Every structure is written in C-alpha cells, then in structure tokens.
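Every protein chain of the complex appears in place save one, which is left out.
Showing subunit A:
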Amino acid sequence: MFLLLPFDSLIVNLLGISLTVLFTLLLVFIIVPAIFGVSFGIRKLYMKTLLKIFAWATLRMERGAKEKNHQLYKPYTNGIIAKDPTSLEEEIKEIRRSGSSRALDNTPEFELSDIFYFCRKGMETIMDDEVTKRFSAEELESWNLLSRTNYNFQYISLRLTVLWGLGVLIRYCFLLPLRIALAFTGISLLVVGTTVVGYLPNGRFKEFLSKHVHLMCYRICVRALTAIITYHDRENRPRNGGICVANHTSPIDVIILASDGYYAMVGQVHGGLMGVIQRAMVKACPHVWFERSEVKDRHLVAKRLTEHVQDKSKLPILIFPEGTCINNTSVMMFKKGSFEIGATVYPVAIKYDPQFGDAFWNSSKYGMVTYLLRMMTSWAIVCSVWYLPPMTRETDEDAVQFANRVKSAIARQGGLVDLLWDGGLKREKVKDTFKEEQQKLYSKMIVGNHEDRSRS
C-alpha cells in the first residue's frame, strides 16, 4: 500500500501547475505567432538588451586593459593588401608598350619585364593568402561573452567574470532546454502535419494547408534558434518556376529562407531523422530528393530539375551553388549546374552578424550535432536577408559567366568579398588544371609570337 505523504502531493501539484504555465506561455508567445507569422518583438528587445550588456562589458575590459597597458583590440581587416585586378595579358602588354620606343614593328618574344607580373603575384600571395583565411571563423573585434572567439581573454575583474559565468549558466541551463523543446515541437509538428496533409486529395485546399504547415514549422524552428532576421526587398521574392540561389554559411540558411517563403527543396536522401523528415515533407508537396547514386550523374540531376522548373505550377527550387559552407566573409565559386537549366534565377544574399554567435559550420572540424549544440548555446543568431531582383541568362553568356554574374551581385549586396576560388579547396589541394591555366596563358602569348615570327 502506498502512503502518499501530503508533502508528495504538494510537489506533484506544483509540478503540474508549472508545466501547464510553461505550455501556455509556449503556446501564446511562440506557437501562435508562428502560425500567423506575426511577432511580439520579444526577440528584438532581447537583442537590444544583450547589446547594452556587451557594450558595458567591453568598456570594462578597455578600462582594465588601459590600466595594465595591454593591447586589447586587433584591428579586423579583410586582408592586408589590395590585389591588383589586372590580368596577365593586360599587364605584360602594358609593360612592353612602355618600353616599345626601341622597337616598334617587331614584337619581342620574351622580355626581361615579363617576370614582373609573376614576381609580384608571388609576393602578394606570400603576404596575404585568400583561401586559408576564408575557412576559419572571422575574428571578432569585441568580446561577446561567449569567449569562443576572443583569444585575448584574461581575468580582468570579478564583476566581468561573474557576468560571464552567469551568461554560461543562462545559456546552458535555461535557454538550451527551452530551445531543444521548441525544436522538438517544430520538427514533430512538421512530420505529423505534412503526413496528414499528404492524405488529402490533390487540389487547392491541400496546397494551402501544406504551405501553412511548412511555414509554421519553420517559424517555430527559427524561434528555437532565437534567430532575429531582417528581410530586405521582399517584393523580389522568388516565384513559381524559378530557382532561388543563395550563399551558404550553415545548414540554418535553409530554415531562414524557408520561413519566409514556400520552396521546393533539393537534396540528397539521408537516413535517420533527416530521412524521416524528408519522406514526410515530400508527401505534402513535391520536393526533389535524389538518391546517393543519382547525385553523381549530372545529366540526371539537370533533367529532373529542368522538368520541375518547366511546370509553372511547381514551387521555386532552393539551391546553394557553392557546394559547401563558407565563413560568411566571402562568396566562392558557384558550381554551374543550376545555371545551365535556363530558368529565371532569383539571387538571395544572407549575411550573419558575428557579434551574437558564429553561424559558420566548419564541417571538417565539427559534426552536425556538435554544430547544432553550439548554435543552440549561443545568445542569438542575427542575420540579414536581401532578395535581389531576378536575373536570366543572356544569349551570349555561357553558364559559367552567368554563374559569376549572379555571384558578384550576391557578394556586392551582402558586403562579402567575391572570390574565384573553389570552395572544395577546404578539403582538397589545388586542382592541377587550374595550375596549368596561368602557365598556359603566358606560354601561349610567347609561343604565339614566336610562331608568327618564324612564319614571316
């Protein structure tokens, strides 16, 4: 026989009440606004408060550093030097032209001056290397109480350390469980909702429901990460039959974009939880999932995407052409596959504010779960999304040129540096074909002249 002490029942009651209160709060402040797409402004208020605290902490650190005569800030730059954008041919022609007072009609085959270009380029790369820098998280100017990216952290005062400790406590013991609960809610609602909608007969009602289920769940996930997003130029949002192209910093990009628009996703079929989500989503609306074997076959991929795009009733496709996550200071080479299809391209630029949490996923350093945990224990994720006006491929452009044009537009809008390098360099060494290009170009110039000479 159990003897329930009055003490026990008190605890049970308290537990019951607190859970109910929690759920009501959750419902009112998070789930309901997510369904209707409105916001109470709580997150913005939170961001402002955090900024005030950071500013105060920075002031304290500065004061402390001045007393001890330390160098506190390292000025942040995108690079030490300005690389000259002139090409090999232009520069060599220019140098030769300036010395051509000697010989006007016989073009010299090789000049001592030709070595200038390569010498300078070599020096520039030794002074400042583009590629290796892009792949580690930007170094921050101020200390953001995460202390993950400040290498100068030292004990300054008791107050600051207490504040930092408090911050850790709040983030890990209060925010983290809350966020995990929200994420769980969001994902399960997505799976359940899309499966249910999948049973309905095809038609306008099904589409309407599907759209809203998707949007609601993504919005809940956005709140689960405490992501504070500012959308610009929403009149340029992607329409049916188009392709939406964006720069890639982390897997969260998908959630950020999909919470403001209804897209058809493209991706590889995964196993596990992701697989479950994918299978459920595709019941409600036609996403494009590829088997692992199909991904290697570029023609098959292109064919399926073309079919999807040509059906005007189908949703715009969401694609990240860089192929890997970059650390949000630059945009790397876009793979040309998605630009060969011939649909209207809607470029989108996403820029994260690194002050609140570093969203870059260095997949060679952290796994997905570690990454998500890091995201959920940051203070917030603040970013801006710009919808750029749509672009189409012109008749005299090929896919690569079109891809580069779109890339420059995105880089310019987001304030990111436009790089030609292949994002795959993070993992492999320089491709040999790229190596030979420079040398071939130069040798073509010299030998071309030589052959002309011997012919005449």
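By definition in this document, a residue touches a chain if its C-beta (ideal position, glycine included) is under 8 Å from a C-beta of that chain, and two chains touch if they have at least 3 such contacts; residues count from 1.
Just so it is clear, contacts and distances are computed from a predicted model.
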From "Proteasome subunit beta", "Lipoyl amidotransferase LIPT1, mitochondrial", "Calcineurin B homologous protein 3" or "DNA polymerase delta small subunit Cdc1", the hidden chain's UniProt protein name: "Calcineurin B homologous protein 3"
Sole contact to the chain not displayed, among A:S9, A:T24, A:S39 or A:T125: A:T125
Residue touching the undisplayed chain, where the options are A:I115, A:L169 or A:V192: A:I115
Chain not shown, touching residues in subunit A: 68-71, 74-82, 84, 91, 95, 98-99, 101-102, 108-132, 138, 141, 230, 351, 353, 355, 382-384, 415, 425, 429-430, 434-436, 438-440, 442-444, 446-447, 450
